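Below is one structure, written out as structure tokens; comments come after it.
The other protein chains are all here in position, but one chain of the complex has been omitted.
Chains here go by letter, A and B, matching the order in which they are written, and residues are numbered from 1 within each.
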Amino acid sequence: MRLLDRFFSCHCSGGTAPDAGCDHEGTLLLIGNPNVGKSALFNRLTGGSATVSNYPGTTVDVTRGSLIADHQVWEVIDVPGAYSLEPRDAAEEVATRIVAEHPDAVAVAVLDATRIERGLYLLLQVLEGGMRTVVAVNMIDAARAKGVLVDTAALQQLLGVPVVSTAATTGEGIRDLVGILHKAQVANLATVRDRLAGKTPQTRVNLPGCAGCGRCG
Amino acid sequence: MTSLSMDERWSLADAIAGRAVRTGVYTRSLADALGDLTISPLTGIPVAFAVLYAFWSIFSSFAGDLATDGFMVKLFDAHWLPWLQSVWPDPQSILYFLFVGDPAADNCFEAFGVLTSGLFVSIGVVLPAVFIFYLTMTVLEDSGYLPRLAVLADTLLHRIGLHGYAVVPMILGLGCNVPAITATRILETDKQRFMMMTLIAIFIPCGAQLGIMLAVIPESVGLVIFTLLFGFALFGFFFSRLLPGENPEILIDVPPYRRPTIENVSRKLRIRTMGFLREAVPFVLLGVLLVNILYLTGTIDRLSSALAPIFVVWFGVPPETVGPLVAAFLRKDLAVAQLSTIPMTAYQMFASVILVSIYFPCVATFVMLLQEGWKFLGGAILALMTVVFLYGGLIHLAGMLLGVA
Partner (left out) sequence: MKKAITDLEYGETGTIVEILGFRQELNSLGIRTGKNVKMITRQPIKGPVVVIAGDVQVAMGCELAAGVVVDLGTGGDR
């Protein structure tokens, strides 16, 4: 029902006509396990604009929207929740394909602060794929309530990619997340292992969102 | 880029977590205790029934009494219909008949026009039901209750070849079959999806039907529901044996309870309701148009005269029931109401109500099945005819053995 689609959605909330083609800064892929608050995060980033459509040939829905920040427009794709990019069901199959189709996108890895190991597993797969990545440690409010502390600075220094903590339900950290999108980095897992073993000195920068790439001097 | 093995990756993840995460003293919260209570069968099953009953009450009072009968009927019958009847030219033309319906009709149900009955059924009756059920589902989903419900249901559902999560379309189907058909997409395999769609379309009565049954035949409602559910389980069991395909075991994450936020719930609700309006409504209108064309060409009359003797002999119901059966294609609840005006024995009433429920999905459900795929629809119709003959015959047989038929 293409005609009706136009009434119910638009691809750019910037007010331009649906097919005019907005000037996209790039694409963001929200990648994470199911039940980590990814769709709440998506809603915070994209506001009201979102279209839901079937990934062709499947019954899996993919939600897309736009993020407008500093006069730039990002296309945001809420990738179906997945535990692994070695797919074992339809949703993971679609997630894997979307990741493969957008090698130049920025991956926003969304982790549940209260259940972080599974999220880290997926994050490592994303990093192995060589995508520029930022990490959002979500549900930080629930973690606090449970007495779980996530040291985002340590995580950032270990991984070499920007890490922020967020609570999509309250809006905490969302602005920080948007602010670091440009600083997304490709990670080097060999270096990560070295850092864990204590062989390489950690980067000395402590600024939030800075992964110490050194380019800003 | 290095590529790690599964185990290497897990070790790395553990090592990173060890460095970056510090867990404090674990205190058991109310949410944790509730979580365990609701997933253990002894406490969980009563809770599940209580939750479903609560939502059923909200549903029937809001969607049934308030929205449909209170508001929609007035809107459509008192305003939309007379207005349309006055502005549409040439009451004797075919176009008038197709789109506005019977010029003598004074309510949208009996008019049978695309713009009258079609719009009334989809927007006046189905939409409020769908809205309430989507609201319920979204709250249950966002709070984290659904996986626990699926675990409780899986014990039985796995036996008939379905997955615990199949309970979601089943519950939706009790409100209205239309969103339930779409909801079957959460199931993994085609076989499960097909089974679910077919079983729902045949055996799950929608809220409107249940409401009327309670009003018109309150003493038999329990037996009707039992017979339908028994049929669901019985034929589900056979379908799962006969159809090729696997039934994977349940393996799901059980998240902790979290408070749903208004923003998330309303956003999901908006998307789902819009999806319904976009996907279902045009097809319902198309369905009514088709029924009208069939009616004009006399096909329906020929069908009912052909089928009447079969119904009378095989099912043991009086020939007058054929009329309501045709109406049931549009709205099953009013078909049941029409049935109640025909003088019949208790057994005949019971059998005809069952028949109305299972013999064919209502037009909205029919088009949703079509939307899922020709093959699914074809298979469903085939299954349906088999079920109607076998089960209908079985019921008649039981009735005869008990001496009531």
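Everything that follows uses one rule, which is that a residue touches a chain if its C-beta (ideal position, glycine included) is under 8 Å from a C-beta of that chain, and two chains touch if they have at least 3 such contacts.
Owing to the predicted nature of the structure, the values given are computational and were not obtained by experimental measurement.
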Of B:Leu52, B:Leu223 or B:Val254, the residue in touch with the unshown chain: B:Val254
Per the touch definition above, residue among B:Ala48, B:Val100, B:Val121 or B:Val151 touching the missing chain: B:Val151
Sole residue of A:Thr27, A:Thr51 or A:Ser84 that reaches the chain not shown, by the stated touch rule: A:Ser84
Chain not shown, touching residues in chain A: 83-84, 86, 88, 114-118, 121
Missing-chain contacts mapped onto chain B: 6, 10, 35-36, 39-41, 147, 150-152, 154-155, 158, 164, 249-256
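What we mean here is this: only the chains that are shown with their structure count from here on.
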Chain centre separation in whole Å, for chain B relative to chain A (CA means): 37
Contact footprint of chain A on chain B as seen in their complex: 1-4, 6, 9-10, 12-17, 19-27, 29, 144, 185, 188, 193, 253, 255-256, 258, 261, 263-264, 267-268, 271, 274-275, 278-279, 282
Residues on chain A engaged by chain B in the complex (per definition of touch): 1, 4-5, 8, 33-35, 39-40, 43, 50, 52, 59-60, 86, 89-90, 114, 116-117, 120-121, 123-125, 128-130, 142, 145-152, 154-155, 158-159, 169, 189-190, 192-193, 196
